[in-house]
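A protein chain is absent from this complex, but the other protein chains hold their places.
Let's look at subunit A:
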Amino acid sequence: MAHPSQLGFQDAASPVMEELLHFHDHALMIVFLISTLVLYIIVAMVSTKLTNKYILDSQEIEIIWTVLPAVILILIALPSLRILYLMDEINDPHLTIKAMGHQWYWSYEYTDYEDLGFDSYMIPTQDLAPGQFRLLEADHRMVVPVESPIRILISAEDVLHSWAVPALGIKMDAVPGRLNQTAFITSRPGVFYGQCSEICGANHSFMPIVVEAVPLEHFESWSSLMLEDASL
C-alpha cells in the first residue's frame, strides 16, 4: 500500500512492476532533461539584452530539432515495447483465478482443483479494528502462493469495473460479457492493496482488492479452510 505523502510508485512485488519502475525512471529523466532545456531557453529569451530576435532562416538548428526528438522518441519506444512484449510472454501458470466484479464487491473463484468461491467486501470504517487501513481492508483476501505464476481471468457481472493492484503492476478492466486475462508472479510475500479503477456507481471507491502472497503450504491450508467454511 502507499505510505502517507508518498510521491513515487510502491515497491515492486512482481518482476513486471520492477521493469515498469526502471522504465519510468528512464522516461522521467528524459522528460526532466527536456524540461530543463526548455526552461533555460525561455529564461534566456525573456532576459536577453539583444534586440535582433527574429532570424527567419537557419538550416542547421532546424535539422537538429527535427532529428533529436526523433532519436529521443526511439530511445523511449524501444524499452517500452520490450516491456509490452515481456508482459505477454507465455508463462505456464500454476494457478488460475477468476476475479468477478460486482456492484460493489469482488468475488474470486479458484476452480482448478475444487470449487472454491467467495466474495470480498470492503470492511466499513465503523467495523475496522484499530490500526487497519480505512477504505482498503476487505473481509476476504485473494490469497496466492508466492513466486508462482498465476493467471487471473477478470470479468464483471453487471457494469464495468477494473481490477488493479499497483504493487504488482496490474490493471485490467472487468467488462461484462468479456473475459480479460492477465498474469503475474509475486516476487516476495506480503499483502498488496488495490482499488476498483473504473467508475461503477455509488460505491466505486469502496470495493478494494487485497492480494495476499504466502508460501505454498500456507496457501494450501488456507484453501482447505475456505472450502470447509464454504461447505458449512
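Methods note: a contact is a pair of C-beta atoms (placed from the backbone, for glycine too) under 8 Å apart; a residue touches a chain by one contact, two chains touch by 3 or more; residues count from 1.
We take it that contacts and distances are computed from a predicted model.
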Look at the options "SAGA-associated factor 11", "Cytochrome c oxidase subunit 4", "Ubiquitin C-terminal hydrolase 22 isoform X1" or "Carboxypeptidase O" and return the one that UniProt uses as the protein name of the missing chain. "Cytochrome c oxidase subunit 4"
Looking beyond the chains shown, say which of A:Ser35, A:Asn91, A:Thr111 or A:Gln132 touches the absent one. A:Gln132
Footprint of the hidden chain on subunit A, which residues? 1, 3, 6, 8, 10-12, 51-54, 125-126, 128, 130-134, 188, 190-191
